[in-house]
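One protein chain is absent from this view; the other protein chains keep their places.
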Amino acid sequence: MKQSRASLMLTAAVSAFIFAGSAFAQTLTIGVRGGPESLDPHFSALGTHAEAAKHIFDTLVWSGDNLQLEPGLAESWKSLDATTWEFRLRRGVKFHDGSDFTAEDVKFSIERVPLVSGPTTTTIYVRRVKEVVIVDPHTLHIRTDGPAATLPYDFVRLFIVSAKAAKDFSTKETSAAGFNSGKAAVGTGPYKLVSWEPKGDLVLDRHDAYWRGKSHWSRVVRKEMANDSSRLAALKAGQVDLINYVSAADWVALKRDPKIATFVGDSVYVMNLQLDQREPTPKVYDLQGNALAKNPLRDPRVREAFDLAIDRQAMVEVVLEGLGKPARQLMPEGFFGSSTRIAWPKHDARRARQLLAEAGYPNGFKIDLHCTNDRLPGDGAICQGLGQMFSQVGIQTNVNAISRTVYFPAQARKEYSVFMNGWGTLTGEASYTLGSLAHSMDKEVNMGAFNRIEYKNPDVDKAMQEGARTLDDTKRRALFEKAMELTVADRAYIPVVVLQTVWAGAKDKVIIAPRTDEDTLAYFVKPAK
Amino acid sequence: MLGFVIGRCLQALVVMLVMSLVVFTGVYAIGNPLDILIPPEAPQDIREATIARFGLDRPIWEQYLYFLLNVLQGDFGRSFIYNMPVLTLILSRLPATLELALAAVLGATLIGVPLGIYAGYRPTSVAARLIMGLSILGFSVPTFWVGLILILAFAVSLGWLPAGGRGPTVLLFGVPWSFTSLEGLSHLLLPALNLSLFKLAMMIRLARAGTREIILTDTVKFARAAGISEATILRRHVLKLISIPIVTVFGLEFGSTLAFAVVTETIFSWPGLGKLIIDSITSLDRPVMVAYLILIAALFVTINLLVDISYAALDPRLRGGRGA
Partner (left out) sequence: MSGFMEQLRAFWVEFRESGIAVAALFVIALILVLALLAPVIAPQDPYDLTGLSLRDARRPPGHVGSAGYMHLLGTDAQGRDLFSAILYGLRISIQMGLAAGLAALLLGASVGLAAAYFGGRFETFAMRIVDLQLSFPAILLALILVALLGQGKAQLIAALVAAQYAYFARTAYGAAKAERRKDYIEAAVATPLSDKRILFRHLLPNCMPPLIVVATVQIANSIALEATLSFLGLGLPVTEPSLGMLISNGFQYMMSGRYWISVYPGVALIILIVAINLVGDQIRDQFNPRLRR
C-alpha cells in the first residue's frame, strides 16, 4: 500500500505471471480445511502441513501444478554416479532475516529432519541420504545408500530452514516452541510469519526479497475451517476470498452463483477396490454366512466379475455429481509410469453374473465391504454405491463405511477381505504407488508396505526392483508402465474413480490454477481482472 | 476430622488411579495411532523406527507405567499432532470454551428466569403456554439440529452473522477473550444461542416450578391478604426463594455446559476444548485423549471431594461414612 507505482510496475515485470495489473497490494483471506500442525516444517509429512510450510519455506526441487519437477532452491541437479547426486543451488536467495541462503542451510536441514520428525514422519524424504557433502557454498553432493533414482522426487517436500535461526531449536522438545513463536520460523519463502494459532489463523506478511518476485498479496490470512459448510458459508458471507475442498453437492449449487467462481482440478487420489489374496480370507462367506471352502477372490473370474459389476459412469455422474473421472489404473492419467495401453473398463452386469457362475458361484456369495467414510470426499457414498452394484450381480454385500481411525488400524492388521480406500500418488510417479501397493511385502528391498492383500506377481516385483535401480528416465518409465499394466490385469487392485477437487473464490477478486496435489498456495493465487 | 479428610483424599487418589488405568487401556484398545499417522509411502524400516521412537513398541503395562511416572512429574506427554505439551494445548483451548459456556449459561438465566416466573405466576395464560411450549422445544430439539438451522438461517440465507470460528481476541489478564469487540461478539452470538437453548428451557422450568409452589404457599396467601402488591410479592418472596436452587443449578450446569459444548463447538468450528477432543478422537491423538479424559475425571473427582469435605465440616454426623 505504501508503494510507489514505479516499484509496483518493476515487480510486475519481474513476475508477470503473478501480477495482473492490479494497482493495490491487498490482503488475501483463505478458508482452508486443514492447516499446519506445527510451524516446524520437518515435523509432519501431512499434505496440509507441507502446504502451509510452502508459504514460509522453500524446497530444493519444486513440484509444479501437475507434479512435474521444476527447479526450486536448486537450479539444477544431476546424478554423478550410481550413488551420488549433485545439486547446484540458486544464488542471491535471501532468508526473511536478510541472511544469505547457502549449502550450509541445506545440509543442516537434511540432518535436522530425523531429530525433530513427528509420527507422520518426514524421515521418508531423506531416507536414501547417507551423507551430505558441501563442495562450495552453492554446490552439494548427496551420497545415497544405493542407486536412488527418485531422490529429486523425495526432495519436493524437504523444506530448507535457516541454519542460523533454527540452530537452537532442533530437538524434539525445543522445535515446536522455537518455530511456533516465530524465532526459528525463518525461511526463504514468499511470506514471513506474523502469527499462528493451532487450528486457528495463520497470518503471513509478504517477503519483499523473495527470489521468484514479491507476492501480489501484502498480507495472507489462512483461516482453518474444518467444516465444509462453515467454509462455504464464510465465502458466501464475504469473510474469506477463497476456499478449498468444496463438496460435490455445494459445487453443483455454486456454479449458479454469479458472485462466485469455481475451479476444478484433478486430484492425485484414485479410489481402489482391494481384494484379499490370502487363503483363507476372513470376511467372505457363503449365502448362509458360513465360511467358504476356498477364497473366491483368488479366482481371476471372480475378480473380473467384481470389475464388470462396477458402473463407473454412474459412480461419477450420480454419486460424485460429476466431480470425478472413471479410473483404469492405480494413478491418474499422465503420471510418470502410467500406461496408455490399458483398456477402459466396461460395465457389464450380465457378464459378471455369468463369470460368477463359471467360477462355481451361480447364486453368488456374501462379503463384508469395508471403507473409510471420513477421509476423502465421497468415500462413504462410493462405498455404498459399490455395495449396490455388487449386490445386483449376486455378490451380497454388507457395507461398512467407517471412520478412518477404525479402518486403517484394522486394515493394517489385515482383518478385511474386500475393502476400498483412496490412494494418492503424491510424488506423481509410479514407484510411490506400485512400490507400496503392488510389490509383494518385502523388507529386504523395502517395498510392499501397504500391500495388505498379499498380492504377489513376480513379474511386477521384478519390474519395480529394476525400476528403482534404473537412473535412465525412459527405461524406468517403460518398466513402471509394464508393472502397472500387469497389476491392473490381475484385478486384485481394481481402480474405480479418480477424484477431483474444487476451489471456490470471490469472482471479482481471485483466480487460481488448480494443483494436482491440491495445495492452495497464496503466492500463486492471482487477482481477478 | 483430619482422619476423615485423609481417608477421602486417599479414596480420590485410588479412583483417579483406576480411572487413569481404564482410560489408558481403553484408548490403547482403539488402535495404533501410527497406523493412520505414518505416511503411506514409508517403508517398513522407517515405520518400525518411528513406532519405536514413540515407545509404541513397548508392552502396554510398560507404556502405562512410563506415562504414570511422567504424569507424576506434571508431564502429560506431547500431542502426536501438534508437537506441543498436551497440558499447554489443553490450557490454550480453555478460554474459548469458558467464554462460550459463560455466555450461554448467563444468557439462559437472564432470559429464562423472568419467563419462567411469569409462566408460573400466570400458568393458564396464553403467553405462559407459549413459554412452556418453547421450553419443551428447547428440551427436545437436539442441539446439533438447532445449530444447523441457525447457520442455515442467519449465516447462509440472511448473511447477518458469521457461520463459524471465533472472532479476534484481546488479552485480558493474560487470557485471550473475544467478547470485547463487535466482531468477536458477532461470532459468539450463534454458538452461544445454540448452546443456551437447552439451558434456557431448564431455567424456565425451574423458575416456573419454583414460582408455582411458592405462589400456593401460605406465606404468599397471607401477604396477599395483607394487601401487599403483586409486584412486591414476586420480588420479595418468589424471586428470593427461587434464586437459591437457580444459583445452585447455575453452578452445576456451568460444569456440564463445558462438556456439552462438544456438539456446538463442532458445528460452529469454535476452537475450544470440545473441538479439541473430537479432533483428537478422529485423528487418534492418543496423548491428548488420555490427558483430556484424566483431567476431566480429576476435575469431577476434586469437586466431589470438596463437596464431601465441606459437608462433613458442616455436619459432623457424616464423618463416619456417607450413608446416614
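Per-chain numbering from 1; labels A and B assigned in written order.
Everything below uses one rule, namely that a residue touches a chain if its C-beta (ideal position, glycine included) is under 8 Å from a C-beta of that chain, and two chains touch if they have at least 3 such contacts.
Treat the numbers as computed from the prediction; the structure is a model and nothing was measured.
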- prompt: Touching the left-out chain: which of B:Arg53, B:Arg122, B:Arg212 or B:Arg236?
  reply: B:Arg212
Field: Residue touching the undisplayed chain, where the options are B:Val141, B:Leu185, B:Ala223 or B:Leu241
entry: B:Val141
Query: Of B:Ile30, B:Val71 or B:Leu189, which sits in contact with the chain we cannot see?
result: B:Ile30
Task: Check the options B:Val5, B:Leu152, B:Leu189 or B:Ala223 and report the residue that touches the missing chain.
output: B:Leu152
Query: Which residue, A:Gln26, A:Thr174 or A:Ser247, contacts the hidden chain when the whole complex is considered?
result: A:Ser247
Those residues of chain A which, in the complete complex, touch the missing chain: 228-229, 232-233, 247, 249-250, 252-254, 311, 314-315, 318-319, 373-374, 380-381, 384-385, 387-388, 391-392, 397-403, 406
Hidden partner chain, residues of chain B it touches: 15, 26-27, 29-30, 136-137, 139-145, 148, 152, 156, 212-213, 216, 252, 255-256, 259-260, 262-263, 266, 277-278, 281-282, 293, 296-297, 300-301, 303-304, 321-323
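We take it that only the chains that are shown with their structure count from here on.
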Message: Give the list of chain A residues in touch with chain B in this complex.
response: 37-38, 40, 43-46, 117-121, 123-124, 127, 172, 175-177, 180, 197-200, 223, 225-227, 229-230, 233-234, 236-237, 239, 374, 403-406, 408-412, 423-424, 426-427, 432, 435-436, 441, 443, 446-447, 449-450
- line: Note: in the complex, chain B contacts chain A through residues 30-47, 49-50, 54, 78, 80-84, 89, 92, 151, 155-156, 159, 162-166, 266-269, 271, 275-276, 279, 281-284
